[in-house]
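I have placed the structure first, in the form of structure tokens, so that the comments after it can refer back to it.
Each chain you see keeps its place in the complex, though not every chain is here.
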Amino acid sequence: MKTVVNNLPYIPERPAKPRIKGLTMVMDKGLSLREAEDFVSVCGDYTDYVKLGFGTAIITPDFDKKIRIYKEAGLRPYFGGTLFEIFLIRGMFDEFVGLIDKYEVDLVEISDGSYDFDHSKKLEYISLLAKRGTVISEVGSKKKTVVYSPDEWVRQMQLELEAGSSKVIAEAREAGTIGIYNDDGSVNIEIIKAIATNVSIDNVIWEAPIKSQQVWLIKQFGANVNLGNIPPNEVIPLETLRLGLRGDTFFQFLPDNLKQ
Amino acid sequence: MKTVVNNLPYIPERPAKPRIKGLTMVMDKGLSLREAEDFVSVCGDYTDYVKLGFGTAIITPDFDKKIRIYKEAGLRPYFGGTLFEIFLIRGMFDEFVGLIDKYEVDLVEISDGSYDFDHSKKLEYISLLAKRGTVISEVGSKKKTVVYSPDEWVRQMQLELEAGSSKVIAEAREAGTIGIYNDDGSVNIEIIKAIATNVSIDNVIWEAPIKSQQVWLIKQFGANVNLGNIPPNEVIPLETLRLGLRGDTFFQFLPDNLKQ
């Protein structure tokens, strides 16, 4: 089917998997095995990471089999950062490492969105786990009362990348109304511009569950911006946005003489 | 997989099925047989009641087979109260009883959310059907023009429980913007507090389709509050809220020395 798209001019090129930019990260918050199979049958080529959201993994029956379905299809499943924090606040960091070892999850997220602990400690965990596999780390609080300045966003991201994170994630939650976005889901331009100016854009995964956020980020940073917290049934619509196959980005990749 | 959760401290205990409190009631508004199978494979342990919403059951092909899938998985399916009202306003109460008998549905909902009939009549239906099986009854109108005082909510619930309802349901509709909630989905605290003060909390099922409503009710009444009108794909996320495995209830069940 790719051939139909390949025959069209002015379609942005997307790198083949395994990609290091243009990543799509999906949030699975409890799919069944059959639903996971359905998902990879359609979206396998377009999806890089699958986050088993917050603590859902450990209460979803057969989640070990689901991890295998994703891995066999060439996707990288991992536990949402909240699960790391759930273990950490209970003083069970080693048990958390035991869990990811047991289920052979080579991608791990370190975050402090719920549990506010020392940032230097976060850097240590990143550094420690980076020796084990790929680490991604999330910046931004899940609480409306905790607001970071643009400089603070930049500083934390830079330090975490230096400590060993392969990518940093900009927090937005499942709803997309916090962190890099305002209460109404609109983009906090000041924060995003500060990040984009000071951190390599390929190293940032922007959580962007809402279409208007995806459109804004694609227009700003191009087809191959890294986007996360995409609902499973929005991966194909998102891919059309990346490729200029939807009204919102219809003109984005066309030459000037065709623009209106 | 339960063992992972079982090894964590500070996770609230959830009663095993069949439960009399901590119930989760899901709204099925037209799942296919395979989708129903998928649903029970993941959420069977966490779901108690499945409402076949409003009149959807009788136009969904093979709904009799779907009822069997739910029953065999230990869930209790039933017809939404609107179906009872659809028969009642047509003077076909006996035919409604014939329907639930034919499909061997042992749980029945009595409501007056659309059809405004005498409350003493509602009590009679409850009393009559309570001899046949389990009755749950819903209080609250689906119309914005009909507003009950907190006292009226309490009075109706008390009378219906006395008449034979095993639980009373507090109306919110599929959207969660009426009854015990305000237009914007926020909680009507005055009504909920009045109910909680005067009706045994284990006897109330709060319709709560929106996450913020679920969070508020869990924080107010604990992990084992009865919640209803949960969309099928939100049962696992809800269970993480009940267990403190999500940002919104991350600290809720932790000892004081770990709270921030």
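The first chain written gets the first letter, and so on, giving A and B; residue counts start at 1 in each chain.
One rule holds in what follows: a contact is a pair of C-beta atoms (placed from the backbone, for glycine too) under 8 Å apart; a residue touches a chain by one contact, two chains touch by 3 or more.
Quick caveat: nothing in here was measured; it's all calculated off a predicted structure.
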| item | value |
| --- | --- |
| Total identical subunits in the assembly as filed, 2 in place | 3 |
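The working rule: only the chains that are shown with their structure count from here on.
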| item | value |
| --- | --- |
| Distance between the centres, which are taken as Cα means, of chain B and chain A, whole angstrom | 34 |
| Of chain A, residues touching chain B in the complex | 29-35, 53-56, 58-64, 82-83, 85-87, 89-90, 92, 95, 99, 113-116, 142, 173, 175 |
| Chain A-touching residues of chain B, taken from the complex the two chains share | 1-2, 4-5, 7-10, 34, 37-39, 41-43, 45-46, 211, 233, 235-237, 239-240, 243-247, 250-251, 254, 258, 260 |
